[in-house]
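Note that this complex is displayed minus one protein chain, with the remaining chains in position.
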């Protein structure tokens, strides 16, 4: 299959590429949900061709992963050398960074379509034509670019497909962000789309309408990898045992480009909000909670979470739990890119379209579904898969 | 309803009594699973009368909880004073400590039936008649006495009810431990029985046969409260995400009588073993694991667990997670005594008998079932309840 | 001796009072530095009479500690009942809250001198006369009131005693904050003064001049109790071993009045800044560092710190250390109030005046000295004491 990646030179993207290309050569690895025996058919999808959009100036994916690897050394270097040729062939097309916030400054030298003075319509057309040129029948688009600032919702331009297309034609750049453009192009072309970031992506009535119209499956938002993954696995325990969570503190630190971009106030907003409501959904009551993300350069991509849970049990007694999650963000996230590609392709093959709620397992803020309990999400994923198989 | 508690003056028992008696007076508390809305009918069971067996010499349950409270201050003292009269009325009968190990030394002055030179048959008869005198149609027996050493299995005397009763009649004291006697008496009388400890209790072919014969529901073993509760909630996450657990360290420290008794090598054995196999059941592979329990006097009942999980993800990369569980054991355990009483009474009312596997949610080593994932256990509990309601 | 406490109804103040009054009755307790054998003479100072200023409306110190105790249960209740009579006799005088920030809103109903429309000069006179009335030759004043916002430094009014007194006479309320007034009054009266808070207190050239003039010892600022205490004990290890600290994260959460007040942005500022420079002083290089304090209501006074230290050792290898400090702030701080009183009285008796730098051991931001390494501070305290003894 083919995967078109938005943010193709990012660490998650390029780590996924290294993995995919090594898997093609028979390399065995853990971390892929779609490799579990229960999803037996998905493992057969084991050729992955990559393309994508970028705004950072790099020669190719090899060039990009080298930079990430030198900072992170997050896996065995020989895995890069094994697939150097394949990575060198992956060259991203210039993308758009419309309304991507002040954090982009941190990415170093960038190049975008809007720099050239194109109109919104022209940008959309170019993005679409890049995808179209690359895509075949079994192509999926995944957004794993830097997090955009939260965009203000406009009923007029976001509420209907018509309005959205009018915004493009009328060049209403203040209402349209890059992630919307990418999602629009993908869905317009009938390419299954997943949004691994907290950016808006396809999460607009207008684009959901488009997905229904073109009969395209899509999914999002925001890959569930670190603290939220643990939180949504653990919090149900307090609910089952009728323990009251008095407070839940989640403090996250990370370095890397992602950390740098998020250290900008406008880019951070959407990150924090996408973590907010899960506890309430699981616990049925809303405890005092803190979720913070701070930049900590020396960690690079080794995002670390410190969580503290204060809870009340029998007879009003307060008790405590702490956890530390010390993982490599890109390592936890990258296999999910391949998972999403496989599951979306599977969905397409099975004629599914619109928001695929059962993929909620992969996301912090799953669209159109309130199930955030990781256990339940996994069960739903399995039974959805079984029902279509 | 009535609850007959083995180990009636222990901290879990007496804390449960304080809770129950306050609940009768309208006190609101968290921590009871059976109070969750989904189990709506169970909340109606809200009168609890207590009796039980003991071997420590105390005047009554008030006397016993005072000692525990002074060491632990584990809840608001006024809750004891509120129900002083009721607690003073709870006086335990002298029990048996047959084959209960060297740890009993730590309990201070004790008094047992075997001290008086009775035969096994006489002991069994006395234990049974104590229970019979107390019990009505809605009485449940719960073992929450100190952990016994692991008993060697004897096909001859444990394999059939016949053999078991022969052991009693032939006074084969080396094959019969106190927890078996209590379980035998309860099941013989048709009283639902739960074993909250890692001791053998009713977990013998002989006693399971008896339960079927007398059509009595029973459940066990070993209340799932601390580290194992968290472990069985968290470990599934690694399985769902296809992450390999390289090693799982669980290090527990506790003080109190329970800690003192467990600090004896013979009494510790069964504790460690009952924690061993859950990871394998959840992960489908058996990681290197350490589970230790050590005595730490100043913590008293504030059992604390330190867990470290080393895991491997995508591309062979190793990552880490740590948690600390800082809870009050008796506070987490006590409401489950009331829960088990309610659920077993419910089971009896609905004509259930034999091992009630769906109560596995409450136990570290659930009998006759391999489901140890807390989430699945909860779902099974709920659907079992719904199916009978 | 006598102690005049600014913020007399706070949790630290009243906990110190409970301790002092119980000590008078022979109660043995840990936590007092001045009780260490090396400071043998100080233990002889074991009668403490209390007065102070407040702005919250409470009947007396008994009334105040009851409120704190009910929220925190931070020690055995009988210790309050033992000394109820003595606590009821401690009634604070109405103080000033000039420029104390928006956080005071959180304190509930308050009453201040400026509410009555007095001029700065009148306020100063009233504060001074309250102290004068109470004080004898062996009286010390300690500021343990809520943290004020950082005050802008004015060379004109803060740079000289003359300027400062002019500000009072000219009613320049924008330049003078409550903590300065209290410090001014104490030093003017020749009463040794300690500032346990991050507020300015006596830390102005003007007031240092005054202390020299009236030959009065003073000390500050900001009691070193939690994370900073650990940090300044631990950080030297990295320096001694020539390990490079790449980053140090300190994340603190607390509830209680102190937490509520600090949750106001203006009141928080001075707290964060007073923690900033210690690492640089110890390490001789300035690592990336985060120090945050957030409000977490259910913890009440159980301030908890999460620290993460990322460091580089031999051959460029990065390593990690984490600590969690789970203490009761008032319990750690209260004995230091008595310590400071004893040490300042000792200083006065020995004819010391001006800033007593050797008391830096007790403070996060010791005045006029760069030694922040806890070990060195302790050594300096001991040798100063020995040299005067």
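We just call them A, B and C in the order they show up, numbering each chain from 1.
Heads up, the rule we're going with is that a contact is a pair of C-beta atoms (placed from the backbone, for glycine too) under 8 Å apart; a residue touches a chain by one contact, two chains touch by 3 or more.
Because the structure is a prediction, the values reported are computed rather than measured.
Participant: Quick one: say which of C:328, C:345 or C:367 touches the chain that got left out.
Facilitator: C:328
Participant: Quick one: say which of B:178, B:253, B:282 or B:315 touches the chain that got left out.
Facilitator: Within the whole complex, the residue contacting the unshown chain is B:253.
Participant: Tell me which of B:84, B:166, B:281 or B:310 is the one touching the absent chain.
Facilitator: B:310
Participant: Can you work out which residue in B:318, B:349 or B:376 touches the chain that's missing from view?
Facilitator: Of these options, the touching residue for the absent chain is B:318.
Participant: Mind pulling the chain B residues that touch the left-out chain?
Facilitator: Per the touch rule, chain B residues meeting the hidden chain are 246-247, 249, 251, 253, 288, 290, 292, 294, 296-299, 304, 306, 308, 310, 318, 320, 322, 324, 326.
Participant: Spell out, residue by residue, where the missing chain touches chain C.
Facilitator: That gives, for chain C, the contact residues 15, 18-19, 22, 29-33, 35-36, 74-76, 79, 229-230, 233-234, 236-237, 240-244, 312-317, 319-328, 331-332, 334-335, 361, 373-376, 378.
Following the convention adopted for this analysis, only the chains that are shown with their structure count from here on.
Participant: Note the rotational component of the Cα superposition from chain B to chain C, reported as an angle of 0 to 180 degrees in steps of 5.
Facilitator: 180
Participant: Counting only Cα atoms for the centres, state how far chain B is from chain C in Å.
Facilitator: 49
Participant: Going by the contact rule already set, what residues in chain C reach two or more other chains?
Facilitator: Correct list: 322, 324, 326.
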